[in-house]
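Omission of a single protein chain aside, the complex is shown with its protein chains in their original locations.
Order as written gives the chain letters A and B; numbering starts at 1 within each chain.
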Amino acid sequence: MRSTSGHRRTERVALLEVDDLRTAFHTRNGVVRAVDGVSFCIDRGETLGIVGESGSGKSVTCLSLLGLVPQPPGRIEGAGAVLEGIDLLRCPQEVLRGIRGRRIAMIFQDPMTSLNPYMTIEEQLMEPLLIHEKIGRAAAARMALQALQEVGVPEAEQRIRSYPHQFSGGMRQRVMIAMALIGKPDLLIADEPTTALDVTVQAQILDLIAQQQRQRGVAVIFISHDLSVVAGFCDRVMVMYAGRVVETADTRAIFREPKHPYTRALQRSRPAMQAKGGELYVIPGLPPDLSRPLPGCAFAPRCEFAVADCGRTEMRLQDVGAGQASACLRVQRGELTLQ
Amino acid sequence: MQEPLLELKGVKTHFPLERGMLFGRGAATVKAVDGVSLSIAQGEVLGLVGESGCGKSTLARTILRLVPPTEGTVILAGRNLAELAPEELRAARADFQMVFQDPYASLNPRMTVYDTIAEAIQAHRAVSRAELAAEVSALLNRVGLAARFSRKYPHEFSGGQRQRIAVARALAVRPRLIVADEPVSALDVSIQAQVINLLAGLAREMGLTMIFISHDLAVVKHISDRIAVMYLGKIVELGPAAEVLEHPLHPYTKALASAMPLPDPERERTRRRILLAGDPPSPVNPPAGCPFHPRCAYAIPECSREQPRLESFRPGHEAACLRLEQVNAD
Partner (left out) sequence: MSATATASPALAADAVEPGRSLWQDAWARLRRNRMAVIGGVVLIVLTALSLFGPLFLAYSYEEQNLALGAAPPSAAHLLGTDKLGRDQLARLFFGGRVSLLVGLAATSVSLTIGVLWGSIAGYAGGRLDAVMMRVVDILYALPFTIFVILLMTVFGRNFILLFVAIGAVEWLTMARIVRGQVLALKRQEFIEAAVALGLRKSRIVLRHVVPNVLGPVMVYTTLTIPAVMLLEAFLSFLGLGVQPPMSSWGLLIKEGAEQMEEAPWLLIYPAAVFAATLFSLNFLGDGLRDALDVRASKD
């Protein structure tokens, strides 16, 4: 099943172009198609948000790009994932290792498990430098301190020799960001970096990522289950469901006029959108079982606008005008306008 | 005016940080709850918000007597819980129950759903076998689960379903007060809505009094009548739900409300967000005077000396700040 990207950049070469990525896990209970034909591209300096719930495949997509999915039981296939000329899906392991941390960096949701509890912050900051760039320890230490200061850790000189457990959650996430950016990557993938943090700390971290992004011109892929968080931060948004892309659009457009029933349902689920005291809107049904084949549109069983064709016709992402692409059959046919 | 169902007076829960038997007790204490006074009317839903370290979970456990308070009184339905003998306390537990945060840890993995709920039913009442089966089925239906799954084990259900089972268990003892400690934080957004609807519906239908603890302001605003904002073990603001979040009085609540991500990208990018410096501090040795003053943009020297008390600024809406007028002069 092929999906076509909603964007075709004719003049510029995109920083990363992913074409029909598929990742499946071969488990005892069947083949789980976690990523089922995902295509997108991202330019230098652009921010792309990937939104979806658990099971949508948003994290696995990015882990697949970096080769962080264990194969077996995973199996990654696809037409290509090209980072300025290098196909990440097919290049040799040494090349991929050189790209990880250097050209593409990733930060994760839980900084406590992503940081090595036995190494000081200084050592962990210096590690990517010592590996990827051939500089001496003294120079690396200086750069590490500077990186820590840039992410706003107070009293950085003293605290740089602390261990992760001596830092709070927000501080650890800053350290992670410092580690990720110290190698001056072209692309930063942030996988739910603020989900585990308090609201005020979340605001600080988002602010920090935005600031770093502006200063360094680094492209950011921001993965989240929260549309609102993505709203303030990203240029473009890609919504995923059941391992497939259902909609991509500019952020403003997607909120003004979503072009897919799932996007609209996600928006409506937020309590902030609803009258106080009334019942919250609930998306009926349950997320699908990814080990079973899903004919037609994966969302159709739960969709209030579904018709018979939705379960039969192959789903494809298609431009529906104004820079938006939707995989909804009825929207593509012009039968459906949402909100 | 009916007697409040729950009354807290000057409740403090402190945990000493131990230094081991040989070297004596350390001087440091974790002042998780540091002087909370509150009244909750019957049938009310109180939202309790605050960030990590503010003490809301400890307060919940103190109310439920899972942790004894170091100071102060907890009066439930007119009875001072501290004055009850252990057996009386055990029996009194039927009046107040809790729904926990982690749906994967709050159910015994080795007991079927039926056994879990039946055990709760029989904890304080003698029920015949036939009645037991009927009641378990009724409870499961009430929370939206089919009775035919009653012989399954917790790991065979999804997170949202497990929370429903936890709610059914809490309801089984026929409580008057339910404390929900971050009941939806571990669930997906679309499942959250289901569980919130369930809790709100139950509160309405059964006239339950509920304390809903969450860090998610939008959720709390939706379900609560009143909201209490906690910071470092104290309540800094208390008032009607919508008002507290839309027109906050206390500097901390203002920052909290402004940190809420808005779903509309236009408003999100153009709005002025109040960014607090630093991290939420730890409750070990909190600062003197107002707990918030080290991070407060409006702080004056007096704030580090004097502890503000909750005062009414608008009818039914209180905040604990020495400079309430100046902070809200707009």
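In this text, a residue touches a chain if its C-beta (ideal position, glycine included) is under 8 Å from a C-beta of that chain, and two chains touch if they have at least 3 such contacts.
In this text the structure is predicted, and so the values were computed from the model without any measurement.
**Student:** Pick out which of B:137, B:185, B:307 or B:328 touches the chain that's been left out of the picture.
**Tutor:** Selected residue, touching the omitted chain: B:137.
**Student:** Any idea which of B:8, B:59, B:166 or B:187 touches the chain not displayed?
**Tutor:** B:166
**Student:** Check the options A:31, A:68, A:210 or A:282 and report the residue that touches the missing chain.
**Tutor:** A:282
**Student:** Considering the entire assembly, which residues of chain B contact the chain that has been omitted?
**Tutor:** On the chain B side, contact with the omitted chain comes from 21, 61, 64, 66, 90-94, 97-98, 100-102, 104-113, 119-120, 123-124, 137, 140-142, 144-153, 155-158, 160-161, 164, 166, 169, 173, 194.
In this text, only the chains that are shown with their structure count from here on.
**Student:** Hey, how far is the Cα centre of chain A from the one of chain B, in Å?
**Tutor:** 32
**Student:** Within the complex, which stretch of chain B touches chain A?
**Tutor:** Interface residues on chain B, with respect to chain A: 51-52, 158, 188-190, 192-194, 196-197, 200-201, 215-219, 221-222, 241-242, 255-256, 258-266, 268-269, 273, 275-276, 278-280, 282.
**Student:** Report the residues of chain A in contact with chain B in the complex, numbered from low to high.
**Tutor:** So the residues of chain A in touch with chain B come to 53-54, 154, 168-171, 198-204, 207, 225-229, 231-232, 251-252, 255, 265-267, 269-274, 276-277, 279-283, 286.
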